[in-house]
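A single structure is presented below for examination.
The complex appears here minus one protein chain, its other protein chains still in place.
Right after this comes chain A.
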Amino acid sequence: MLGILRQRAVDGGLSTSFLRKTRSALVSARSYAAGAKEMTVRDALNSAIDEEMSADPKVFVMGEEVGQYQGAYKITKGLLEKYGPERVYDTPITEAGFTGIGVGAAYAGLKPVVEFMTFNFSMQAIDHIINSAAKSNYMSAGQINVPIVFRGPNGAAAGVGAQHSQCYAAWYASVPGLKVLAPYSAEDARGLLKAAIRDPDPVVFLENELLYGESFPISEEALDSSFCLPIGKAKIEREGKDVTITTFSKMVGFALKAAEKLAEDGISAEVINLRSIRPLDRATINASVRKTSRLVTVEEGFPQHGVCAEICASVVEESFSYLDAPVERIAGADVPMPYAANLERLALPQVEDIVRAAKRACYRSK
(Lines give C-alpha, C1' and ligand atoms only; values in the text may rest on other atoms or scores of the structure.)
Protein backbone atom coordinates (compact mmCIF):
# COMPACT_ATOMS: atom_id res chain seq x y z
CA MET A 1 0.00 0.00 0.00
CA LEU A 2 2.08 2.90 -1.24
CA GLY A 3 0.36 6.16 -0.50
CA ILE A 4 2.03 8.88 -2.44
CA LEU A 5 3.33 11.44 0.00
CA ARG A 6 1.64 14.71 -0.53
CA GLN A 7 3.83 17.79 -0.43
CA ARG A 8 2.34 21.19 -0.55
CA ALA A 9 4.26 23.50 -2.78
CA VAL A 10 1.97 26.49 -2.57
CA ASP A 11 3.85 29.58 -1.43
CA GLY A 12 3.62 30.30 2.25
CA GLY A 13 1.73 27.12 2.92
CA LEU A 14 -1.99 26.94 3.41
CA SER A 15 -2.92 29.34 6.15
CA THR A 16 -6.30 29.12 7.81
CA SER A 17 -7.49 32.25 6.02
CA PHE A 18 -6.46 30.79 2.70
CA LEU A 19 -8.34 27.63 3.54
CA ARG A 20 -11.39 29.64 4.45
CA LYS A 21 -11.36 31.46 1.13
CA THR A 22 -11.00 28.35 -0.89
CA ARG A 23 -13.07 26.06 1.28
CA SER A 24 -15.32 24.80 -1.41
CA ALA A 25 -12.88 25.00 -4.26
CA LEU A 26 -10.63 22.18 -5.24
CA VAL A 27 -7.02 22.79 -4.37
CA SER A 28 -4.96 20.65 -6.64
CA ALA A 29 -1.56 19.43 -5.68
CA ARG A 30 1.10 18.75 -8.25
CA SER A 31 0.97 15.35 -9.82
CA TYR A 32 4.10 13.31 -9.62
CA ALA A 33 3.44 10.57 -12.05
CA ALA A 34 1.64 11.16 -15.28
CA GLY A 35 -1.97 10.06 -14.93
CA ALA A 36 -1.96 9.79 -11.11
CA LYS A 37 -5.56 10.07 -9.98
CA GLU A 38 -6.82 12.61 -7.51
CA MET A 39 -9.90 12.57 -5.39
CA THR A 40 -11.51 14.96 -2.97
CA VAL A 41 -12.25 13.72 0.52
CA ARG A 42 -15.93 14.33 -0.24
CA ASP A 43 -15.87 12.03 -3.24
CA ALA A 44 -13.84 9.51 -1.30
CA LEU A 45 -16.47 9.34 1.44
CA ASN A 46 -19.33 9.27 -1.06
CA SER A 47 -17.78 6.44 -3.03
CA ALA A 48 -17.06 4.48 0.12
CA ILE A 49 -20.66 4.66 1.30
CA ASP A 50 -21.91 3.89 -2.20
CA GLU A 51 -19.74 0.80 -2.55
CA GLU A 52 -20.63 -0.56 0.88
CA MET A 53 -24.33 -0.03 0.24
CA SER A 54 -23.96 -1.84 -3.04
CA ALA A 55 -22.12 -4.74 -1.45
CA ASP A 56 -24.36 -5.24 1.56
CA PRO A 57 -28.14 -4.69 1.48
CA LYS A 58 -28.16 -4.30 5.26
CA VAL A 59 -26.26 -1.01 5.03
CA PHE A 60 -28.48 2.04 5.04
CA VAL A 61 -27.98 5.77 5.59
CA MET A 62 -29.90 7.94 8.00
CA GLY A 63 -29.61 11.56 9.02
CA GLU A 64 -30.77 15.10 8.44
CA GLU A 65 -30.82 16.17 4.78
CA VAL A 66 -28.93 13.08 3.65
CA GLY A 67 -31.48 12.21 0.98
CA GLN A 68 -33.31 14.81 -1.05
CA TYR A 69 -30.97 17.63 -0.10
CA GLN A 70 -28.08 15.37 -1.22
CA GLY A 71 -26.39 15.84 2.14
CA ALA A 72 -25.69 19.04 4.04
CA TYR A 73 -22.08 18.75 2.86
CA LYS A 74 -22.96 16.62 -0.17
CA ILE A 75 -21.27 13.56 1.24
CA THR A 76 -24.37 11.46 0.49
CA LYS A 77 -24.96 13.00 -2.90
CA GLY A 78 -26.69 10.73 -5.38
CA LEU A 79 -27.37 7.94 -2.90
CA LEU A 80 -31.11 8.52 -2.67
CA GLU A 81 -31.43 8.41 -6.45
CA LYS A 82 -29.37 5.27 -6.66
CA TYR A 83 -30.74 3.28 -3.73
CA GLY A 84 -34.15 4.74 -3.08
CA PRO A 85 -35.94 5.90 0.05
CA GLU A 86 -35.85 2.43 1.56
CA ARG A 87 -32.12 2.78 2.07
CA VAL A 88 -31.56 6.50 2.48
CA TYR A 89 -33.65 8.10 5.23
CA ASP A 90 -34.16 11.80 5.78
CA THR A 91 -34.87 12.26 9.46
CA PRO A 92 -36.54 15.05 11.39
CA ILE A 93 -34.23 17.18 13.50
CA THR A 94 -34.35 14.76 16.40
CA GLU A 95 -30.91 13.35 17.13
CA ALA A 96 -31.84 11.47 20.29
CA GLY A 97 -34.69 9.79 18.46
CA PHE A 98 -32.98 8.84 15.24
CA THR A 99 -29.75 7.80 16.89
CA GLY A 100 -31.73 5.49 19.17
CA ILE A 101 -33.57 4.15 16.16
CA GLY A 102 -30.27 3.56 14.38
CA VAL A 103 -28.82 1.70 17.35
CA GLY A 104 -32.00 -0.38 17.67
CA ALA A 105 -31.80 -1.27 13.99
CA ALA A 106 -28.20 -2.35 14.55
CA TYR A 107 -29.31 -4.52 17.50
CA ALA A 108 -31.63 -6.26 15.08
CA GLY A 109 -28.87 -6.91 12.55
CA LEU A 110 -28.90 -3.99 10.13
CA LYS A 111 -25.86 -1.80 9.46
CA PRO A 112 -26.83 1.83 9.84
CA VAL A 113 -24.63 4.73 8.81
CA VAL A 114 -25.97 7.57 10.93
CA GLU A 115 -24.93 11.06 9.96
CA PHE A 116 -24.66 13.90 12.45
CA MET A 117 -24.69 17.16 10.59
CA THR A 118 -21.84 18.03 12.87
CA PHE A 119 -20.65 16.13 15.89
CA ASN A 120 -21.73 19.03 18.08
CA PHE A 121 -25.26 17.71 17.60
CA SER A 122 -24.18 14.23 18.63
CA MET A 123 -24.29 15.49 22.21
CA GLN A 124 -28.07 15.36 21.94
CA ALA A 125 -27.74 11.66 21.27
CA ILE A 126 -24.66 10.84 23.28
CA ASP A 127 -26.53 8.57 25.67
CA HIS A 128 -27.38 6.27 22.78
CA ILE A 129 -23.83 6.30 21.45
CA ILE A 130 -22.35 5.43 24.83
CA ASN A 131 -24.98 3.55 26.82
CA SER A 132 -26.99 1.92 24.06
CA ALA A 133 -24.25 1.26 21.51
CA ALA A 134 -20.79 1.13 23.09
CA LYS A 135 -21.66 -0.96 26.11
CA SER A 136 -24.18 -3.40 24.72
CA ASN A 137 -21.85 -6.13 23.54
CA TYR A 138 -20.22 -6.20 26.97
CA MET A 139 -23.41 -6.02 29.07
CA SER A 140 -25.00 -8.79 27.04
CA ALA A 141 -21.83 -10.91 27.10
CA GLY A 142 -21.69 -10.93 23.33
CA GLN A 143 -25.39 -11.47 22.49
CA ILE A 144 -26.06 -7.98 21.19
CA ASN A 145 -23.42 -6.44 18.96
CA VAL A 146 -23.93 -3.07 17.34
CA PRO A 147 -22.53 -2.73 13.80
CA ILE A 148 -23.26 0.98 13.46
CA VAL A 149 -21.26 3.91 12.13
CA PHE A 150 -21.81 7.43 13.46
CA ARG A 151 -20.22 9.84 11.04
CA GLY A 152 -20.06 13.55 10.33
CA PRO A 153 -17.85 16.63 10.48
CA ASN A 154 -15.97 17.17 13.74
CA GLY A 155 -13.94 20.02 15.13
CA ALA A 156 -13.58 23.59 13.97
CA ALA A 157 -14.84 24.80 10.63
CA ALA A 158 -14.43 28.49 9.81
CA GLY A 159 -16.20 31.22 11.72
CA VAL A 160 -19.00 29.00 13.01
CA GLY A 161 -18.52 29.95 16.64
CA ALA A 162 -18.46 28.19 19.98
CA GLN A 163 -21.38 25.80 19.64
CA HIS A 164 -20.37 24.47 16.25
CA SER A 165 -16.64 23.98 16.61
CA GLN A 166 -15.90 21.39 19.26
CA CYS A 167 -13.71 18.35 18.67
CA TYR A 168 -15.15 15.18 20.19
CA ALA A 169 -12.25 12.82 19.62
CA ALA A 170 -11.15 12.75 23.25
CA TRP A 171 -14.64 12.21 24.65
CA TYR A 172 -15.58 9.30 22.40
CA ALA A 173 -12.13 7.74 22.40
CA SER A 174 -12.22 7.38 26.17
CA VAL A 175 -15.12 4.91 25.98
CA PRO A 176 -14.41 1.19 25.87
CA GLY A 177 -16.64 -0.46 23.32
CA LEU A 178 -16.37 2.34 20.77
CA LYS A 179 -13.93 2.65 17.93
CA VAL A 180 -13.01 6.15 16.89
CA LEU A 181 -11.49 6.93 13.50
CA ALA A 182 -10.28 10.20 12.04
CA PRO A 183 -9.28 10.24 8.37
CA TYR A 184 -7.03 12.85 6.81
CA SER A 185 -6.53 12.11 3.13
CA ALA A 186 -8.91 10.78 0.51
CA GLU A 187 -7.31 7.37 0.86
CA ASP A 188 -7.86 7.51 4.61
CA ALA A 189 -11.45 8.54 4.05
CA ARG A 190 -12.18 5.66 1.71
CA GLY A 191 -10.28 2.97 3.51
CA LEU A 192 -11.34 3.87 7.01
CA LEU A 193 -15.01 4.44 6.21
CA LYS A 194 -15.25 1.16 4.38
CA ALA A 195 -13.57 -0.57 7.31
CA ALA A 196 -15.93 1.18 9.71
CA ILE A 197 -19.06 0.14 7.84
CA ARG A 198 -17.87 -3.47 7.72
CA ASP A 199 -16.87 -3.47 11.37
CA PRO A 200 -19.22 -5.33 13.74
CA ASP A 201 -18.74 -2.77 16.52
CA PRO A 202 -19.94 0.83 16.90
CA VAL A 203 -17.59 3.25 15.15
CA VAL A 204 -17.45 7.02 15.61
CA PHE A 205 -16.11 8.41 12.35
CA LEU A 206 -14.80 11.95 12.73
CA GLU A 207 -14.54 13.82 9.46
CA ASN A 208 -13.56 17.44 8.95
CA GLU A 209 -15.59 19.95 7.02
CA LEU A 210 -12.58 21.89 5.80
CA LEU A 211 -11.02 18.74 4.37
CA TYR A 212 -14.08 17.75 2.33
CA GLY A 213 -13.07 19.90 -0.63
CA GLU A 214 -9.37 19.03 -0.53
CA SER A 215 -7.97 16.83 -3.24
CA PHE A 216 -5.43 14.12 -2.65
CA PRO A 217 -3.65 11.71 -4.94
CA ILE A 218 -5.20 8.29 -4.74
CA SER A 219 -3.79 4.95 -5.79
CA GLU A 220 -5.51 2.37 -7.96
CA GLU A 221 -5.54 0.08 -4.99
CA ALA A 222 -7.41 2.63 -2.94
CA LEU A 223 -9.98 3.01 -5.70
CA ASP A 224 -10.79 -0.66 -5.69
CA SER A 225 -14.13 -1.52 -4.10
CA SER A 226 -12.57 -4.06 -1.79
CA PHE A 227 -10.09 -1.51 -0.40
CA CYS A 228 -10.00 -1.25 3.35
CA LEU A 229 -7.58 0.23 5.83
CA PRO A 230 -6.83 -1.54 9.10
CA ILE A 231 -8.45 -0.09 12.18
CA GLY A 232 -6.00 0.66 14.97
CA LYS A 233 -2.98 1.38 12.78
CA ALA A 234 -1.39 4.80 12.43
CA LYS A 235 0.36 5.89 9.26
CA ILE A 236 3.78 7.45 9.08
CA GLU A 237 3.12 10.24 6.62
CA ARG A 238 6.66 11.50 6.62
CA GLU A 239 9.70 9.75 7.98
CA GLY A 240 12.14 11.64 10.11
CA LYS A 241 14.72 11.16 12.81
CA ASP A 242 14.80 14.16 15.09
CA VAL A 243 11.31 14.61 16.47
CA THR A 244 8.01 12.73 16.32
CA ILE A 245 4.90 14.75 15.55
CA THR A 246 1.64 12.88 16.06
CA THR A 247 -1.72 14.20 15.03
CA PHE A 248 -4.96 13.45 13.21
CA SER A 249 -7.44 14.91 10.75
CA LYS A 250 -6.82 18.40 9.46
CA MET A 251 -3.81 18.89 11.69
CA VAL A 252 -1.93 16.27 9.67
CA GLY A 253 -1.75 18.80 6.85
CA PHE A 254 -0.46 21.43 9.27
CA ALA A 255 2.08 18.99 10.71
CA LEU A 256 3.36 18.17 7.24
CA LYS A 257 3.80 21.86 6.53
CA ALA A 258 5.56 22.27 9.84
CA ALA A 259 7.86 19.40 8.91
CA GLU A 260 8.78 21.22 5.69
CA LYS A 261 9.64 24.35 7.63
CA LEU A 262 11.63 22.36 10.16
CA ALA A 263 13.54 20.64 7.37
CA GLU A 264 14.71 24.09 6.21
CA ASP A 265 16.20 24.49 9.67
CA GLY A 266 17.82 21.12 9.62
CA ILE A 267 15.32 19.35 11.83
CA SER A 268 13.96 16.09 10.44
CA ALA A 269 10.46 15.55 11.74
CA GLU A 270 8.54 12.28 11.57
CA VAL A 271 4.85 12.93 11.09
CA ILE A 272 2.43 10.29 12.26
CA ASN A 273 -1.17 10.38 11.07
CA LEU A 274 -3.02 8.58 13.86
CA ARG A 275 -6.01 7.56 11.66
CA SER A 276 -7.39 5.62 14.62
CA ILE A 277 -7.93 7.39 17.93
CA ARG A 278 -9.38 4.31 19.52
CA PRO A 279 -7.75 1.83 19.33
CA LEU A 280 -4.73 4.09 19.60
CA ASP A 281 -1.62 2.78 17.84
CA ARG A 282 0.64 3.13 20.85
CA ALA A 283 3.14 0.75 19.31
CA THR A 284 3.81 2.95 16.27
CA ILE A 285 3.94 6.13 18.35
CA ASN A 286 6.34 4.68 20.88
CA ALA A 287 8.53 3.05 18.25
CA SER A 288 8.85 6.44 16.60
CA VAL A 289 9.66 8.25 19.83
CA ARG A 290 12.25 5.64 20.69
CA LYS A 291 13.84 6.50 17.37
CA THR A 292 13.64 10.29 17.61
CA SER A 293 13.64 10.76 21.42
CA ARG A 294 11.27 13.72 21.15
CA LEU A 295 7.52 14.07 20.96
CA VAL A 296 5.24 16.85 19.80
CA THR A 297 1.62 15.78 19.85
CA VAL A 298 -0.95 17.96 18.09
CA GLU A 299 -4.74 18.15 18.11
CA GLU A 300 -7.36 20.73 17.36
CA GLY A 301 -9.57 20.05 20.36
CA PHE A 302 -9.54 21.35 23.91
CA PRO A 303 -6.26 20.68 25.68
CA GLN A 304 -7.39 19.32 29.01
CA HIS A 305 -7.90 15.53 29.03
CA GLY A 306 -7.35 15.47 25.29
CA VAL A 307 -6.00 12.91 22.85
CA CYS A 308 -2.58 14.55 23.25
CA ALA A 309 -2.70 13.96 26.99
CA GLU A 310 -3.22 10.25 26.40
CA ILE A 311 -0.36 10.09 23.92
CA CYS A 312 1.97 11.96 26.29
CA ALA A 313 1.05 9.59 29.10
CA SER A 314 1.62 6.57 26.90
CA VAL A 315 5.04 7.79 25.79
CA VAL A 316 6.13 8.74 29.32
CA GLU A 317 4.99 5.33 30.59
CA GLU A 318 6.43 3.21 27.79
CA SER A 319 9.43 5.15 26.51
CA PHE A 320 10.58 7.37 29.39
CA SER A 321 14.23 6.47 29.16
CA TYR A 322 14.27 7.24 25.46
CA LEU A 323 13.04 10.80 25.87
CA ASP A 324 15.63 13.54 25.53
CA ALA A 325 13.17 16.35 26.15
CA PRO A 326 9.84 16.89 27.87
CA VAL A 327 6.82 15.87 25.80
CA GLU A 328 5.14 18.77 24.01
CA ARG A 329 1.44 19.32 23.40
CA ILE A 330 -0.07 21.65 20.83
CA ALA A 331 -3.84 21.82 21.10
CA GLY A 332 -6.73 24.18 20.68
CA ALA A 333 -6.86 27.04 23.14
CA ASP A 334 -8.57 26.34 26.45
CA VAL A 335 -11.52 28.58 25.55
CA PRO A 336 -14.84 28.22 23.73
CA MET A 337 -14.30 29.00 20.06
CA PRO A 338 -14.56 32.74 19.40
CA TYR A 339 -16.06 34.14 16.23
CA ALA A 340 -13.75 37.04 15.29
CA ALA A 341 -11.28 35.84 12.70
CA ASN A 342 -8.18 36.88 14.58
CA LEU A 343 -9.37 35.30 17.82
CA GLU A 344 -10.37 32.13 16.01
CA ARG A 345 -6.90 31.91 14.58
CA LEU A 346 -5.47 32.26 18.08
CA ALA A 347 -7.80 29.55 19.35
CA LEU A 348 -6.53 26.92 16.93
CA PRO A 349 -3.09 25.39 16.43
CA GLN A 350 -1.17 26.99 13.58
CA VAL A 351 1.83 25.69 11.68
CA GLU A 352 4.12 28.04 13.54
CA ASP A 353 2.94 26.58 16.87
CA ILE A 354 3.93 23.11 15.78
CA VAL A 355 7.29 24.37 14.50
CA ARG A 356 7.97 26.21 17.73
CA ALA A 357 7.15 23.19 19.88
CA ALA A 358 9.35 20.94 17.75
CA LYS A 359 12.22 23.38 18.09
CA ARG A 360 11.71 23.50 21.85
CA ALA A 361 11.88 19.74 21.94
CA CYS A 362 15.10 19.92 19.97
CA TYR A 363 16.51 22.62 22.29
CA ARG A 364 16.57 24.98 19.37
CA SER A 365 14.19 27.67 20.57
CA LYS A 366 15.24 31.20 21.47
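The rule is short, and it goes like this: a residue touches a chain if its C-beta (ideal position, glycine included) is under 8 Å from a C-beta of that chain, and two chains touch if they have at least 3 such contacts; residues count from 1.
Everything below uses one rule, namely that contacts and distances are computed from a predicted model.
Here one chain is missing from view; checked against "NAD-dependent epimerase/dehydratase domain-containing protein", "Pyruvate dehydrogenase E1 component subunit alpha", "Cytochrome c oxidase subunit 4" or "ATP synthase subunit gamma", UniProt names that protein "Pyruvate dehydrogenase E1 component subunit alpha".
In the complete complex, the hidden chain is touched by one of A:S54, A:Q68 or A:S140, namely A:S140. Annotation: of A:G78, A:G161, A:P230 or A:P336, A:P230 touches the absent chain (contact as defined above).
The chain not shown here touches chain A at positions 60, 86, 89, 91-92, 94, 96-110, 127-128, 131-132, 136-145, 176-177, 179, 199-201, 230-232, 279, 282, 317.
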